[in-house]
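I have a structure I would like to understand better, so I am pasting it below and will then ask my questions one at a time.
All protein chains of the complex are present and in place, except for one that has been dropped.
As written, the chain order gives the labels A, B and C, with residue 1 at the start of each chain.
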Amino acid sequence: MSGRDQRGIRATVWNEYVHETRGDEVVVANYPDGIHAVVADGLREHLGPDADVRTATLREPSHGLTDEVLADTDVLFWWGHIAHEEVSDEVVERVVAHVHAGMGLVVLHSGHYSKVFKRLMGTTCSLKWRNDGERELVWTTAPQHPIAEGIPHPIVIPRQEMYGEFFDIPRPDEEVFLSTFDGGEVFRSGVAYHRGRGKVFYFSPGDQEYPVYHHPDIRRVLANAARWAAATEPRRELTADQHPRDWFLS
Amino acid sequence: MSGRDQRGIRATVWNEYVHETRGDEVVVANYPDGIHAVVADGLREHLGPDADVRTATLREPSHGLTDEVLADTDVLFWWGHIAHEEVSDEVVERVVAHVHAGMGLVVLHSGHYSKVFKRLMGTTCSLKWRNDGERELVWTTAPQHPIAEGIPHPIVIPRQEMYGEFFDIPRPDEEVFLSTFDGGEVFRSGVAYHRGRGKVFYFSPGDQEYPVYHHPDIRRVLANAARWAAATEPRRELTADQHPRDWFLS
Amino acid sequence: MSGRDQRGIRATVWNEYVHETRGDEVVVANYPDGIHAVVADGLREHLGPDADVRTATLREPSHGLTDEVLADTDVLFWWGHIAHEEVSDEVVERVVAHVHAGMGLVVLHSGHYSKVFKRLMGTTCSLKWRNDGERELVWTTAPQHPIAEGIPHPIVIPRQEMYGEFFDIPRPDEEVFLSTFDGGEVFRSGVAYHRGRGKVFYFSPGDQEYPVYHHPDIRRVLANAARWAAATEPRRELTADQHPRDWFLS
Partner (left out) sequence: MSGRDQRGIRATVWNEYVHETRGDEVVVANYPDGIHAVVADGLREHLGPDADVRTATLREPSHGLTDEVLADTDVLFWWGHIAHEEVSDEVVERVVAHVHAGMGLVVLHSGHYSKVFKRLMGTTCSLKWRNDGERELVWTTAPQHPIAEGIPHPIVIPRQEMYGEFFDIPRPDEEVFLSTFDGGEVFRSGVAYHRGRGKVFYFSPGDQEYPVYHHPDIRRVLANAARWAAATEPRRELTADQHPRDWFLS
């Protein structure tokens, strides 16, 4: 039906890769090769042998996100936490332009405060939080959504950082998951948007201090999100065009 | 600006009034004059002396909901639980017609399974539940919504029945509140819709076995909902009309 | 990924089939074997040899829509105009129950006034209209939506009945197409909803007096809608269930 059906999904997993390289012990214990490596493995596990899953990190030239890399990416995953400000505005605008032209984007956990996500949302993306190793339950409120396919109701994450409302995001186009925590807080943890010709999914479960990206249900969500968000048509820029009358008949 | 500004809100609080009249002890202890009496008091408390708050119940002729009563009602509150099936289809269609023509409707708690609400939603309105006297927390996800004005974040209800997802409702036009419970469940507890020219708000906190409608924050929500949903223009039927070309110029 | 991927889509095209059988000349000229036959052909053309496209009509026993037929249907198309009232309430409730449990539904043109559609929307579904053979232009406002895939912007329909706003429907979950007409009217002509576990798409282009269902772009929309709405999981009823605490851990 679409061009992409002829080949597998091309995913790029981006990680600032700072906690791991500076040797934060808990993070290294959970993610010895970096969070991106584990996320990428989860995608490969579910997307099959046709998928082409690559990674990129902050310290690479252009943060590993050149125009060529992005043009070759159907869906980009984004994990950042303590180095948001180190991401250059030029790369941010490049990523945003590719989303507008059709590239999918999946923003993970603390990426809610990344320049890229704030730029696409237009809000502060602020939230309430507490790192207390609480149980998180992830409930599905859109059971027919492709990202919820095959996901248990709820997902049980034994220990996790709490993210709570008010989460300052635009009203989601589709609200797929809601999370609760031992302390009683609630969070819109899986929310979908359209920006230009691209799709954006924010998914909050996942933290450097907990092995959440090893969780089989979370990996399935990430793979579903990759399938849902991945571009199916060639990149196309949206422009302001002048049209004569009846241009559509010519 | 509008006709209604010249006078106070006219609210009618409907209650099936069965638990109380058959003598369910816990219910009578919480609501000796009926749930409707307490809800009506809460509205009077907040809507001021200009408001005209009346009540109606199942056992009255036409369930107390004649065309005259409804024509005189800016916003109707609906509480039912064990007698949904006793509500006549004729009255259901009459209420629905008034909503379509502009009357506001606020559906409370177990009213999710009322004929009126299911008729307006088009879904099964099913949910998960447990009556275990759990603490319910009501969180605001739309802080700028008129129904959230002056409401604490969260509302704390010490003991309450649990209502949990999946709640089979159409995607809300506005999601104002989310609730969590001791057991970890989550529920879309305050959701707003437009149906025809009328506004509909569903609010789940409130149960016959707990004194929730005496809770000051809950009463404030109900009053805010009355203000938001109340009709501001004369009732007007929506019809399928044939129009000549340029009818709008004549 | 899903059960349905192993086989083709099973579509049932329902038509009241009254204009044609009573011999309305213009209609018979456009659709000698019935509107359903032409819609079904359009689906077969695009959905490929694996698809299983059947038809059903009003005069058949149970209007051709037994529980067995519906259980075997991934997506149901609905065309009705002058015989809405002849559709039995029992069949209406059966169709609605299947939608709630996961069956897709595509409602065509004058089907906006069918019992099934009104039952699922909860509104009057009224609109403005004029039959003057005007040019209709169908514009895409959700270019990334699967139903818009490969569709020109705009579709040009040389002659068509006018349907205009105000169209009394719930706020769409997804607004895919907007139509304009020579007289200057506008109409939300392609709107998508979720009801229970099922998807519903309403598409207004198509009228018994004009050969709209022979139009190649319209046929492509119908096939896209079939793919989008078709159930991907086994039918599953939504019920109100009582749950003990921590039921999700057992």
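The working rule: a residue touches a chain if its C-beta (ideal position, glycine included) is under 8 Å from a C-beta of that chain, and two chains touch if they have at least 3 such contacts.
Small disclaimer: the values here were computed from a predicted structure and weren't measured.
Q: Which visible chains touch the chain that is not shown?
A: Answer for the hidden chain's contacts among shown chains: A, B, C.
Q: Mind pulling the chain A residues that touch the left-out chain?
A: 96, 100, 113, 119-124, 126-130, 132, 164, 166, 168, 170-171, 173, 182-185, 193-196, 238-246, 248
Q: Against the chain that's been left off, what residues of chain B make contact? List them.
A: 1-2, 102, 137, 142-144, 149, 152-154, 156, 194, 197-199, 227, 232-233, 248-249
Q: Since one chain isn't shown, list which residues of chain C touch it in the complete complex.
A: Looking at chain C, the ones touching the missing chain are residues 135, 137, 139-143, 153-154, 164-167, 171, 174-175, 178-180, 182, 184-186, 188.
Here, only the chains that are shown with their structure count from here on.
Q: Does the chain-touch network form a line, ring, star, complete graph or other?
A: complete
Q: Name the chain whose C-alpha centroid is most distant from the C-alpha centroid of chain B.
A: Measuring from the centre of chain B, the most distant chain centre belongs to A.
Q: Go ahead and note the Å separation of the Cα centroids belonging to chain A and chain C.
A: Taking the average C-alpha coordinate of chain A and of chain C, the gap between them is 34 Å.
Q: For chain C, which residues are shared contacts with two or more other chains?
A: Answer for chain C, listing residues that touch two or more other chains: 194, 248.
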